[in-house]
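The complex is shown incomplete by one protein chain, all other protein chains being positioned as in the whole.
Order as written gives the chain letters A and B; numbering starts at 1 within each chain.
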Amino acid sequence: MERNKTIAELKNEELEKFFKLVELLKQEFEKQMKTQFDRSLPFPELLFDRWERARKLGFGDGASVYDSCCIFGRVKVGKNTWVGPYTILDGSGGLEIGSNCSISAGVQIYSHDSVEWAISGGSIPYEYASTRIGNNCYLGPNTIIAKGVEIGEGSVIGANSFVNKSFPAKSKLAGSPAKLIV
Amino acid sequence: MERNKTIAELKNEELEKFFKLVELLKQEFEKQMKTQFDRSLPFPELLFDRWERARKLGFGDGASVYDSCCIFGRVKVGKNTWVGPYTILDGSGGLEIGSNCSISAGVQIYSHDSVEWAISGGSIPYEYASTRIGNNCYLGPNTIIAKGVEIGEGSVIGANSFVNKSFPAKSKLAGSPAKLIV
Partner (left out) sequence: MERNKTIAELKNEELEKFFKLVELLKQEFEKQMKTQFDRSLPFPELLFDRWERARKLGFGDGASVYDSCCIFGRVKVGKNTWVGPYTILDGSGGLEIGSNCSISAGVQIYSHDSVEWAISGGSIPYEYASTRIGNNCYLGPNTIIAKGVEIGEGSVIGANSFVNKSFPAKSKLAGSPAKLIV
C-alpha cells in the first residue's frame, strides 16, 4: 500500500510553500551529494557537513562524524577518526577515542549504564566509569562497548560484538561478550 | 576528501535564505542543548522534545521517546520509561511496555514478522502475536525482541541479545538466542 501524502491536503498556502522549499533543498543537496560522493543519504546528513560537526566539537584534524551520532557529555576524539551513522558516543562518565579509528555504523560506546536504575524501579542512580579507545582501532558495525572499558591501540573488534572488559593493544576480538580470536 | 557543499551553488535566493534559517535554527537549539544537557544531538532530536512526544502518544508520566524511534500501531508504555534513539516499537500485533524501563538505543521490539512473507515471494501475509515487557526491565543496546515474547518484571537483557521466547520475572538474559545467565 503506497503512501497518500499530498501537499494539497495541507490546506494552508504558507505551509505548502514552506514544504516545497524543503523538497527543493533536498533535491539540490541530493544532486550535490550524488555528484561529489555518489551517495544517497538521509535528509539530515544532506543538510549538514560531517567534517564541520567534528571541528565544532573539537575533534582532531580530518575527523568526521555523521549528524545521526548522539554525543553525551565531553568526548575527546583524535585525528582522521571516522564516526559513522547511528552511533552513540557517551562521554557522560568520560570518553576518549584515538586517531585513525573506524567507528562503524551502529557502534555504541558507553561510560555509564542504567541497569541498576531500571531494576530498582528508578531509585538507584546511573553508574559511571570512563572509557578509552586507543589509536588505529577498527570497531565493527553494531559493536557495543560497556562503561569503563579500555581498548589498546591497533585493535580490531568484529561486527555485533559486545565488549565488557578491557583488552591490550593489537587485540582481535569478536562475540558477546567479546573474546580474543586467533 | 572533504565535502564541497556551498549555499552559493543553490543559485536560488529564496532557497539560500531558507537554508540559512535551517542552519540558524540548528545553531540556536544546539546552544540550548549544550547548556541544559551537555549534549550534541542529531538535528531532528534538537527540533522536538522527547517528553512531549511521549505525552502525545499517551505514554505514562515522565516517559520519554526520541524522535528517531519508529512506532507502529498501538503501543502502551508506562511511567518514567526511557526509550532511546534508533529504536523500533512495533505494536502492529499488540505491544505493552511497563514503567521504569530502559529501552536502550537500537532496541527493536516486534509483534509481527515477515519471514514467511519473504521466502514465499510475497504470497504469505505477515504474522502477528502480541508482546509484553514488564515493569523495571533493562533492555541492553541493540537487543531484538521477537513477536509474541513476554518478559517478566525486573529482568535484565544484555546488549546485542535476540530474545525469541518468554522469560519470567527477574531473569538475567544474554545471547542470540537469549538464554538465562547466572
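General remarks:
To be clear about the criterion, a residue touches a chain if its C-beta (ideal position, glycine included) is under 8 Å from a C-beta of that chain, and two chains touch if they have at least 3 such contacts.
Bear in mind that the values here come from a model prediction, so they are computed numbers and not experimental data.
The residue touching the chain not shown here, chosen from A:Arg39, A:Lys56 or A:Lys165, is A:Arg39. Chain A residues in contact with the hidden partner, per the touch definition given at the top, are 2-5, 9-10, 12, 14-15, 18-19, 22, 26, 38-45, 68, 80, 82, 85-86, 99-102, 104-106, 135-138, 140-142, 154-156, 158-161, 170, 174-176. The missing chain lies against chain B, touching residues 21, 24-25, 28-29, 32, 36-37, 44, 47-51, 53, 57, 67-74, 86, 88, 92, 106, 108, 110, 114-115, 117-122, 142, 144, 146, 160-162, 176-177.
Basically, only the chains that are shown with their structure count from here on.
In the CA-based superposition of chain A onto chain B, the rotation angle is 120 degrees, rounded to steps of 5. Between chain A and chain B, the centres computed from C-alpha atoms are 15 Å apart.
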